[in-house]
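Notes to accompany the following structure.
Other chains dropped; remaining ones untouched in position.
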């Protein structure tokens, strides 16, 4: 895997597009599978990300993993077109990124067309709304204030709560060290929302890759059993959490 | 042809009659050039098939409508003046009443949409007036004295529940959002 050097990006599709373009690949399912590891590595490198944005990133991560797993195990291909969908979605996004360059060029020419905003003979003439009663004003203003409520709540939901995979790995490791083995469902019991479920899943995948945990599944669709690998074993290094 | 084009554009946006001298300054040509070009533009516009006419009064010029369309134009302007206020216009008027003097950006933020056209409409109806500051962006808006009188008040602060609604907390939140607090609260921590 090449060193990932993506400076700044604007959402998951932007990150994905930059990864593919830096590898000079065309957009296809094979190239999506190729950059999956880099995509997840970039995700992990993001220390702080508003939780709402993270969810968008994770949805794409899940799709990438699905595409990759299907290319690795072609027979496992289920009836699911989310790979094709992501490929199309990214192509579309690429087309609009290109179009945005045209728009920026037009905008930056500063060739603004000006409308007519008034003319010499135009003088205000007092013309009040006949049926307007004073109590009506209060009602309308109260309605306006009420409509503000969802917007004033908005910043609170977008409060920058950060979540990161490394912390999740640390947490799972601690539990595994205590319990040696546990099921994926037991882990998920701690999850508060969809985002955390995906984070937990990614953390487990990462631990398997780092060989600090092994995952077994007895039958198809059965729960996953996660076992801590012997921390004394030579090939295993304790996960260093920075 | 570019002088013709430039003069047409300037006359279109001018909100008062422009002097030939002003036109010459803006286009960096002589008054004589302007005189000649305006003469040519009169030939182009001042005939009965044209809905746009050039009116020269002394040394000032302006675009005016065709006398043949005056009935139609008068009817249109009367309708614009008279019609009842739409709901968005009423909302804007109410916000200016309870919260004025208010800047346009604050008004736009409260309504969540740009209110330029509505404000202009309310001003032409004499309901709202602008107080221009040196910096264009510091212009503030408030309801007109005529409108206060129309409501039967001597002061806009006599509106029902003015004290309370004028400084509603929701307004403060929208207009002065606290700096985004990075709580850096680990979701994992919540779960354990």
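Here the chain labels run A and B in written order, and each chain numbers its own residues starting at 1.
The criterion applied here is as follows: contacts are C-beta pairs under 8 Å (C-beta built on N, C-alpha and C of every residue); 3 or more make two chains touch, one makes a residue touch a chain.
None of these values were measured; they are calculated from a predicted model.
S.K.: Which formula, in the displayed labels, states the number of copies of each chain in the whole complex?
M.R.: A x1, B x2
Simple rule for what comes next: only the chains that are shown with their structure count from here on.
S.K.: Averaging only over C-alpha atoms, locate the centres of subunit A and subunit B and give their separation in whole Å.
M.R.: Chain centroid spacing, subunit A to subunit B, equals 42 Å.
S.K.: Quick one: in the complex, what on subunit A touches subunit B?
M.R.: So the residues of subunit A touching subunit B come out as 48, 51, 114-120, 122, 124-132, 134-135, 137-138, 140-145, 148-149, 151-152, 155, 159-164, 167-168, 171, 190-192, 195-196.
S.K.: Give every residue of subunit B touching subunit A within the complex, in rising order.
M.R.: Against subunit A, subunit B makes touches at 9, 12-17, 62-63, 81-82, 84-85, 90-91, 94-95, 97-98, 110-112, 120, 123-127, 129, 144, 146-147, 150-153, 159-161, 165, 168, 170-171, 173-174, 177-178, 180-188, 190-192.
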